[in-house]
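Every protein chain except one is present and positioned as in the full complex.
Up next, chain A:
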Amino acid sequence: MDDISFMVEKGDVVSVLGPNGAGKTTLIKNICRIQNPDSGFIFIDDTNIHNYKKREFAKRVSYVPQQIVPSFMTVFDSILIGRRPHINWAVTKEDEDMVWDVIRLFSMEKLTLTYLNQLSGGELQKVQIARAVVQNTDVIILDEPTNNLDVANQHAMLAMIRSIVKKNNACAVMIMHDINMALYYSDKFVFMKDGQVVNCGDKNIVTPDLVKEIYGIESKIMYNSGMPIVVAKKSDFNNEEKLNEIGWIKKK
């Protein structure tokens, strides 16, 4: 990955978009110090992230990974882990109260004492995001936050992330695949391809040409009460020709 450079300001929700294998996850893992860049620097408030102590850094940046590891822990205890950077010796009442508040924020009261390995994929995803919220950081990094969620929950989750970011004057960087969801809920966009940033900026940079360059498909932009919607052309996904060319037919 090279030639990556962009800036995120306080109060911004930023979507990182691009085809599979474009280096989106590598980028955000570098931002969270889960991986280290071979060269180049990442700054938060003019301080190189590698100059922070591990615990101090964890107080500023939280991370929601793509994969979910279910374990033998209750939802409450699992969200409580997010307080780890703030806990010196023992968990305090304040930590537990914060977990309660976030559980209510995400309407998961009924699941409080359920073990993670008994939850559905969508519920697990909510627990992950709740854990990052309870970490109470200035920057939240999310790897496909809408994974495993149904349409209603996708909207609810992204709206919640946006509200939290705006209210706390924090910022969120999230990897998105649904370009329209991204248009709906974010302020800035970073388009990546082959390990490079192709373009970044606000809504206005999203054009049929950019979509063609990034994903290689024809599209047009329509407007629904002022909101842009990217619609792909149907003909791009007609594979009859390819099937005929390879001769793939169901064997009888």
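Heads up, the rule we're going with is that contacts are C-beta pairs under 8 Å (C-beta built on N, C-alpha and C of every residue); 3 or more make two chains touch, one makes a residue touch a chain; residues count from 1.
We adopt the following convention: contacts and distances are computed from a predicted model.
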item	value
UniProt protein name of the chain not shown, from "Fluoride-specific ion channel FluC", "NADH-quinone oxidoreductase, B subunit", "Phenylalanine--tRNA ligase beta subunit" or "Cobalamin import system permease protein BtuC"	"Cobalamin import system permease protein BtuC"
Chain not shown: contacting residue from A:E94, A:D150 or A:E213	A:E94
Hidden-chain contact residue, picked from the options A:P85, A:G122, A:G195 or A:P228	A:P85
Of A:A22, A:A58 or A:M108, the one touching the omitted chain in the full complex	A:A58
Interface residues of chain A (partner: the chain not displayed)	29, 32-34, 54-59, 61-63, 65, 67-74, 76-78, 81-82, 84-85, 87, 91, 94, 96-98, 100-101, 112-113, 115, 117-118, 128, 131, 133, 135-136, 138, 141, 164, 167-170
